[in-house]
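I have placed the structure first, in the form of structure tokens, so that the comments after it can refer back to it.
Excluded from the complex is one protein chain; the other protein chains are retained at their positions.
As written, the chain order gives the labels A and B, with residue 1 at the start of each chain.
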Amino acid sequence: MNRIIKVARMQLINKWTFIGIPLLILGGAFIFTMAIFWLVRRAGGDEAVMYSGGAQAPMWYFLALGIQSLTLTFPFSLAMSVSRRTFYLGTVLLFGISALLLSTFYYLMGLVEQATGGWGLGGRFFALEWVADNNGFVQIMFYFVLMLLLFMIGFWIATIYMRWRTSGMLVFFVALAAILLGTVFYLTLGEKWGQFWAWAITWSAGGVVLWGGAVAILMAGASYLTLRKATA
Amino acid sequence: MIDDSKPIFMQIAELIESDIVSGVLAEESQVPSTNEFAAFYRINPATAAKGVNRLVENGLLYKKRGIGMFVAQGARHQLLEARRHQFHEQYIRPLTAEASKLGIGTQELITMIQTSAHTDVNGQGSVIND
Partner (left out) sequence: MTNAPAIQATNLSKNYKELTALDQVNLALEPNRIYGLLGRNGAGKTTLMSILTGQGFANQGTVKIFGHNPYEHDATLSRMCFIRESQKYPDDFRANQAFKAAALFYENWDEDLARELIEAFRLPVKRRIKKLSRGQLSAVGVIIGLASRAEITFFDEPYLGLDAVARQIFYDRLVEDFATHPRTIVLSSHLIDEVANLLEHVVVIDAGKIVIDEEAESLRGAAVTVTGNAEKVAEFIGSYPVLHRDALGSLASISIRTRLSQAERARAAELGLELSPVSLQQLVVRSAMGTEDNDTSDVNVEAMK
């Protein structure tokens, strides 16, 4: 059997990490949201539609998963005599498949949500309008790219840590802070915030997919190059 | 048992030789395998094999294909001959050296040997076994 697949299987030895916890988070967020929707309706809330950002909860977990799947399983995979390339491909492949399955699940649940009139409560958990107005493919890709992007951010940060340890972290976060602060200063001093927000709302889900996908691929490449020389 | 005084393969060879001389390993009887020696003495199997092979080269042991290692006919006699030759170097020399250090004269030494040999023959102590 191919060693890349074996890496994916190794990551799945503890099923809880890749499958159990995301489902638990999603299920928990869903039940919690529904409870709130129900309470609001009971209290006489009469907004036409209620929105919840609860569906993004598992996505943030992927950021943590990106970090965790690297810092802990990478040193172990070296001991299993797996090359860095194989480890990388196996881990990203596994994540890609899980993200695709979960994205499809989001899409399907969104359809159910719309068909049941927001679970009979007029609530929106999965099918947020801005996304749900697009065709099925764009919807699935939207979730997929977002998950992938978060995972790759976590993954890349973790590879930087594995390769350069604390000094790498320091440089990375100082650089990140400098870029963010620089942007804020530029927008504030140039009084360009209005322009910025005007620009931000022109984004479509499709645009997010394209640009997010491009950034995710860039991060994937950066992660790989960083990992090539990382040590346990 | 195994010590640091000389290569282990020599010690293994000597252990087997001693067993042949004392009759623990009779002629035509099977010798433990090198892996058994290795496991028993906790030594490297290749080292044990080297010790056994040395005895094969000297004609003391012979191989039966697929069965194992056996003590050759006449091995005990061959070893006894060799040990007689070594006897002077190994025992008499240090004995006389120690005797002269203690001021024991040659005549006195001979008498001591005679007395000792007498009791040994009456007892069951083996002169050869070391």
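Following the convention adopted for this analysis, a residue touches a chain if its C-beta (ideal position, glycine included) is under 8 Å from a C-beta of that chain, and two chains touch if they have at least 3 such contacts.
Given the structure is predicted, the values throughout are model-derived calculations rather than measurements.
Q: Which candidate, B:Ile2, B:Val24 or B:Met112, sits in contact with the chain we can't see?
A: Selected residue, touching the omitted chain: B:Ile2.
Q: Where the complex has a chain not shown, which of A:Leu65, A:Val82 or A:Leu149 is the residue touching it?
A: Touching the chain that is not displayed is residue A:Val82.
Q: Looking beyond the chains shown, say which of A:Trp16, A:Trp60 or A:Tyr186 touches the absent one.
A: Going through A:Trp16, A:Trp60 or A:Tyr186 one by one, A:Trp16 is the residue touching the chain not shown.
Q: For chain B, which residues lie in contact with the unshown chain of the complex?
A: For chain B, the residues touching the absent chain are 2-9, 34-35, 38-39, 41-47, 50, 89, 93-94, 97-98, 101.
Q: To test your reading of the contact rule: which positions on chain A touch the chain that is missing from view?
A: Touching the missing chain: residues 3, 6, 9-10, 13-14, 16-17, 68, 72-73, 75-76, 78-86, 228-229, 231-232.
Here is the rule we use: only the chains that are shown with their structure count from here on.
Q: Compute the distance, rounded to whole Å, between the mean C-alpha positions of chain A and chain B.
A: Each chain reduced to its C-alpha mean, chain A and chain B end up 76 Å apart.
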